[in-house]
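With one protein chain withheld, the remaining protein chains of the complex are depicted in position.
This part shows subunit A:
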Amino acid sequence: MRYVLRKIGLLLLTLWAAVTLNFFLPRMMPGSPTDAAIAKLAQNGPVSPATRAAIEAQLGVPTGNIWDQYVTYLGNVLTLDFGVSYTFFPQSVSDLVLTALPWTLVMVGVVTIVAFVLGTLLGVLAAWKRGTFLDSLPTLTGTFTSAFPYFWTALLLLFFLGYVLQWFPTSGAYSARATPNLSAAFIADAAYHAVLPAVTILITSLGGWILGMRNTMINTLGDDYVTFAEANGLKPRAVALKYAARNAILPNLTGFGLALGGVVGGSLLVERVFNYPGVGYLLYNAVTNQDFPLMQALFLMITVSVLVANFIVDVLYGYLDPRTRR
């Protein structure tokens, strides 16, 4: 319990540091959003002071000294008030993010977890049956598919399964006629739309988990406690799972933590290719339209999700490995 409390303390501290950096870094950059907008307008002729005042009024100029601003900012972050988006004016940034988030969390999150679980199981099997067909097939396929670039796999699937065979929809998260709700029909429709992006992520990430697990488990299979368990006549299943695999999974958990943290920010390309209305797609729009409030909120969210994922893995690690608990 003390271990978890310590980890929570550490999490809060890093969260605060991340929020603070997110506040100060943009302010340390030269220029301001107003200057940037005026510079653009100045290409078409002189800009009157009235225009400048209008832009400042629209974007909002901070009042008070930097500490007051910082305190206000902290308050805004706590109440999830990130201002108004430039691109999707007058929608608020938090509304935009909250609409996009479930799509990404569910689709990418579920696929990441499935890939980890499936890859790890296949890796265990490959290591346990080392040198047989059950080893070479997943290992070779995994090596092959994990070398595919993300977007290229996405384009291939889109072209063949979506365009040529027309088995799956080519874009969006649900049919144009449907309105988002929690009915079975809508969920089935959303799942149908999620198949192609999900399979893309699965194909490109599965191989890494298979190879990682197989290689660490081949090492633990050579460890003395495995030989000793065998000498004590434990059933092969118990030796493989409770002894060899149980220890081999520990280093892979760290990788899983990173992958989970990357769920929010790392799906940009896939969501772009499939026009999937998730966080990645939103980030893409924010960056191309120089939508500063939206970008800032998204960057903060990506940081927070990495921190939270790492916290979860840390706690899990403490539970799974008694050596880290002290």
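Convention: a contact is a pair of C-beta atoms (placed from the backbone, for glycine too) under 8 Å apart; a residue touches a chain by one contact, two chains touch by 3 or more; residues count from 1.
Going forward, contacts and distances are computed from a predicted model.
This complex has a chain not shown, and the name its UniProt record holds, of "UxaA family hydrolase", "Phosphoribosylformylglycinamidine synthase subunit PurS", "DNA polymerase III subunit epsilon" or "ABC transporter ATP-binding protein", is "ABC transporter ATP-binding protein".
The omitted chain makes contact with just one of the residues A:F82, A:F116, A:W209 or A:Y243: A:Y243. From the options A:E56, A:D81, A:D95 or A:D321, the residue with contact to the chain not on display is A:D321.
From the options A:S48, A:N76 or A:T227, the residue with contact to the chain not on display is A:T227. Where subunit A meets the omitted chain, the residues involved are 223-225, 227-236, 238, 242-243, 246-247, 250, 320-323, 326.
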